[in-house]
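Missing here: one protein chain of the complex. Every other protein chain is in place.
First chain written, first letter: the chains are A and B, and each begins at residue 1.
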Amino acid sequence: MTMKTLGSVLLTAILAVLILAPADLTGLGLPWGGFRRSDIDVLTLWLITAIAAMGVNLIVGYAGQETLAQAAFLGIGAYLTALMTKAGYPFVAAFLASGLLSFVVGILLGFPALRVQKHYLAFVTLAFTVFAWLVFRNEEWLTGGVTGIQNIPRPTLFGFRSKPALVYYWFALAMTVALALVMAWILRSPWGRAFTALRENAIRAESLGVDVRTYTLLAFAIGSAYGGLAGALYAPFVEFIDPSPFALGPSLLFLLMVVVGGMGTQAGPFIGAAVAVLLQNRLEILQSSNPAFAHLSYLLVYAILVMVLMAFCPTGIVGLWQRITAPRRRPHADDKGPILGQVKS
Amino acid sequence: MTTADTGATVLKVQNIAKSFGGVHAVRDVSFEVRAGEILGLIGPNGSGKTTLFNCILGQLEPTRGKVLVGDSDVTGLRPSQLNRLGVGRTFQLLQVFPQLTVTENLILAGQEHKGSRLSRLFGAGDAGLTADAARMVEFFRLGHLAHEKAGGLSYGQQKLLDCAMAFMAGPRLVLLDEPAGGVNLSMLANLKERLQAINRETGATFVVIEHNMEFVMSLCTRIIVLAEGAIIAQGSPETVRRDPKVIEAYLGH
Partner (left out) sequence: MADFLQLLVAGLATGAIYALAAIGFTLLWQTSQTINFAQGEFVMLPAFLALIAMNLGAPFPLAALIAILGAMVILGLTFKLAIVDPLIKSGPLPLVISTIGVGLLLKDGVKEFYSAEAQPFPKVFPETPFSLGGANFTYAQIAVLGVALAVIMALNWFLAGTRTGRQMQASAQNPTVARILGINVNRMIFYTFLINAILAAVASLLIAPSQFAKFSQGEQLGLAAFVAAIVGGFNQVRGAIVGGLVVGVADNFAPTLLSAAGLSSAYRQALPLFLLVLIILFRPQGLVGRKEERAI
């Protein structure tokens, strides 16, 4: 119980820091000038990335499937939101529609793939990402093709314009917290237990009445819906979208960042997204300021980081942290980690 | 209720056959199980017992034949659908969910029988099964382990949990594949007594695959012997024990 209260205190503290740190507090008499605009935007991007990563975590970390399409779902949400808000629909409608459309596309995609076998979902989502990207690129009448869609409005909420970077950041933070709570609810419901069960041993779960196909499909569709919702927040954030962030490469990165953070843990997606977003941001700054690092591209560094982590700690940063803080509490039987190896199917 | 035959047929297996490529694992097996019975299914290694279970339970598609539970034809149903019709099972190789606690394993085993799918998302996190799980834990004498991760239990304890999971939803028919395999003597007595108690109290019907002859002979009311995929003998434990064909099948292998 004390662990639990300690946890909530810690979470509240982190949340308070996230709310206050970027703001200029000198007006309140505190010696803190807040973050620069560009740094606030990095934080916002982190939150949006984390939402999409939460979805991947549900699919990969909890339900034990593989998805390589999260960037495509991000794109579906982003384009739909851009089109709807530019056509005058309220943001809320666009946001919900983005989640719903991604959910439905997830069902349509997962239904055939999951009839066959596990790895097929990976290949189908891979091929789908390529297809979605082609649609974004070629259907100019709808998506603007390579020139994309410009001037996507930031929403007005309760009379507040979210145009300033800080206001939009707070808005994104509120949405992230809400979606994290929804995810926590799902995970502690019987659905969450069923997801974990089908990751650990689908055949046994099926014999206990767990409809493995339906639950796998649901996990995939809900996870994809998180991608769509992240996309809905992404479009007004960047105010201009084109097909490039929704290609295959970024889809792979979403999968990697969840693994880096720690699959099957609720902190994993946030940590993984932080590493990915910060690494990219800092390396870009370094590259442009110092020619000696010109070839130190983000992907290169990230790929090496992933491989090293997989070799030494497949349970990701969260697993690494657990190993450091409680080296004796983890018996040998746990060494394989939660996600790995023991799936019987 | 007693273990005596109450008449109604719970399970009817009609001409089931299954081959894997050229291997005929099960050839034309038919039998019936009546309510309240504890039927033993024995036979040498590789005689097709597990394959027969898998065909009955929808885990494998039989090459030929039909399966009826009660009066309804269940051939071709998926295992989860069969389970929700009240048919439980355990596997030959122990299968629990190591990352879930004992209680969570049991709640999982019961949750799909409660309410609608949506109520399982929006309703209580334990699907109202915490009390049932606690009772089941006590019943199988695992009370002190209720909040341990299942992966941390001893082999025998996991085997008990495996069985307990099969009973969580109150099934009318349970197929147990070598429940005694790898379980030590005192645990074995415990297991047998628990199974008999459930049979007595709920009238549930069992089909038990087992190599431990003493265990089968004392637990079961009737025994079917399988050899090379076909039934070679059936009857009371005594008749089967004395049947020369059975002795031949076991020794001449």
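In the analysis below, a contact is a pair of C-beta atoms (placed from the backbone, for glycine too) under 8 Å apart; a residue touches a chain by one contact, two chains touch by 3 or more.
Predicted model only: the values in this text are computed from it and were never measured.
Q: Can you work out which residue in A:L11, A:A93 or A:V116 touches the chain that's missing from view?
A: Of the candidates A:L11, A:A93 or A:V116, A:V116 is in touch with the missing chain.
Q: Taking the entire complex into account, which one of A:L157, A:V238, A:A267 or A:A303 touches the absent chain?
A: A:A303
Q: Among A:I107, A:V130, A:V182 or A:A267, single out the residue that touches the unshown chain.
A: That would be A:V130, which touches the missing chain.
Q: Which residues does chain A use to touch the chain missing from this display?
A: Interface with the chain not displayed, on the chain A side: 60, 66, 112-113, 115-116, 119-120, 122-124, 126-128, 130-131, 134, 137-138, 203, 248-249, 252, 255-256, 259, 263, 295, 297, 299-300, 302-304, 306-307, 310-311, 314, 336-337, 339-343, 345.
Quick note on the criterion: only the chains that are shown with their structure count from here on.
Q: Quick check on the complex: what are the chain A residues that touch chain B?
A: 186, 188-191, 193-194, 196-197, 200-201, 203-214, 331, 333-334, 338, 342, 344
Q: For a test of understanding, state which residues of chain B touch chain A in their complex under the given definition.
A: Against chain A, the touching part of chain B is residues 57, 59, 78-81, 83-84, 88-89, 91, 95-100, 104, 107-109, 111-113, 117, 120-123, 125-127, 151-152, 165-166, 168-169.
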